[in-house]
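Data block below; observations after.
For this depiction, one protein chain was excluded, whereas all remaining protein chains were kept in their positions.
Chain lettering (A and B) follows the sequence in which the chains are written, and residue indices restart at 1 in each chain.
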Amino acid sequence: MAAQNLVAQKPDVIVADPLLNIGPAKQIMDLCRSMSLWPMTFGLACCAIEMMAVGMARWDIARFGAEVFRPSPRQSDLMIVAGTVTKKMAPAVVRLYEQMPAPRWVMALGNCAISGGPFKFKDQYGIMEGVDHLIPVDVYVPGCPPRPEGLLEGLFLLQEKIAGKRFWPNAPLDGPFEEGK
Amino acid sequence: MDALLKGLAVDYLAACDFAKTGKTWQAFLPAASLVKAAQRLLAADYFLEDISALDCAEGYVVTYHFAHFEKPGRIALRVVAPHEAPNVPSIAHVFHGAEWHERETRDFHGVQFEGNPNFIPLLMDPDMADCFPLRKDPKSRIKVRDVLEAGQVLCCAPGFGLMTPDAPAEAQAPAGDKAPA
Partner (left out) sequence: MTQNPLLEQVAGDFYTNNFAKTAKEGSLILNLGPQHPSTHGVLRVVVEMDGEYILRAEPVLGYLHRMHEKMAEVKTAAQFIPNMGRVDYGHALGWNWAFVGAVEKLAGIEVPERAEYVRTITCELNRLASHLLWWGAYLLDLGAFTPIMYAFDDREKILDILQIPTGSRLTYSYFRVGGVAQDLNEDCIASIREFIPWMRSRLPMYKDLVSDNIILRKRIEGVGVIEPEACRRYGATGPVIRGSGVAYDVRRSDPYSVYPKLDFEIPTSELKDARGRYDVRIAEFEQSLRIIEQCLDMMPEGDVLVKGAPKPAWKAPKGEAYFAVEGARGKIGVYLVSDGGKTLYRTKLRAPGFCNLSLFAEVSQGTILADAVAILGSLDLIIPEIDR
């Protein structure tokens, strides 16, 4: 049961044509989807704590419609891979992904999920170097761990990808970081 | 401590400097007296901190650290398991927590603990349970006496040359039935 054999093959995933395939209706659907993403509570390691923090009062992901964290993959459409994916865990990740109903999206949160992060070193034997070896990833959020702002930005990008338009203002480039200087 | 181990076959017993290495006593035991020593330590209200193995030129040095809830200090029991047949009796039926520590040591070094009730891979994926990541390659193995603190020797069995400070020739080791340092 080598992890490699379990890789979900993207081209094989056939998504049937939507019943209602009229441009404007689809746009409305996409808009609704992007504004009410239901992420799966799928915490793997340290990054999961930041994912929890994002759901709590200070960062409040509910402002952007994605606060309904579901423990069951069957009820969610966004998988936030928050942490290191080990080879032992890989089959479970793939299975969870396959249990999610389409349309579904994946966010790789943190360096571990992107590329193995700090745990890629000579003689490492146990981790997947990036969850995109297993399942297709839509948004990559770098950081170790990414700050909650990073996760939110990742969510905006995903919304942009789904609905074709960014809804929230860009973070000011010379804004708060320069304050007081 | 010597009272605790009285009557048991002990290869080497030394008092160590707690401030320097973090242990107060260390003892090398022949594999046969390990279980008995563990039973006595349990009766004397010690608890098992951890089990770890060290891959040395002379074999795997399996170290058991014990501490006490009321008294400060730490005792290290050591058993040397030869590379060819790394077998050590299990103490999992004395200290139940040892079961996991022993399985972990098996995962990392391949030391076999005979009598462990559930001797299956703990941390490693069963698919690659035989890769023993912490085994060193034979060239880079070090000598036990080079790294472990000798301490103040209280007794040393004749023929036990592992800790003899300077044994230029093998012949000297058996002869050195120990003048206390």
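Here, a contact is a pair of C-beta atoms (placed from the backbone, for glycine too) under 8 Å apart; a residue touches a chain by one contact, two chains touch by 3 or more.
For clarity, every value in this text was computed on a predicted model and none was experimentally measured.
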Of A:65, A:126 or A:142, the one touching the omitted chain in the full complex | A:126
Among A:37, A:80, A:96 or A:134, choose the residue that contacts the chain missing from this document, as touch is defined above.
-> A:96
Write down which of B:82, B:126 or B:158 is the residue touching the left-out chain.
-> B:126
Touching the missing chain, which residues of subunit A?
-> 1, 41-46, 48-50, 52-53, 56-58, 71, 73, 83-84, 86, 88-89, 92, 96, 118-119, 121-127, 144-145, 147
Tell me, which residues in subunit B touch the chain that this view leaves out?
-> 19-23, 42, 45-50, 52, 54-55, 63, 65, 67, 69-74, 94-97, 99-100, 106, 108, 110, 112, 118-127, 129-130, 133-134, 142, 146-149
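Methods note: only the chains that are shown with their structure count from here on.
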What does subunit A use to touch subunit B in their complex?
-> 1-2, 86-88, 123, 125-126
Of all residues in subunit B, those that touch subunit A in their complex = 124-125, 127-128, 131, 133
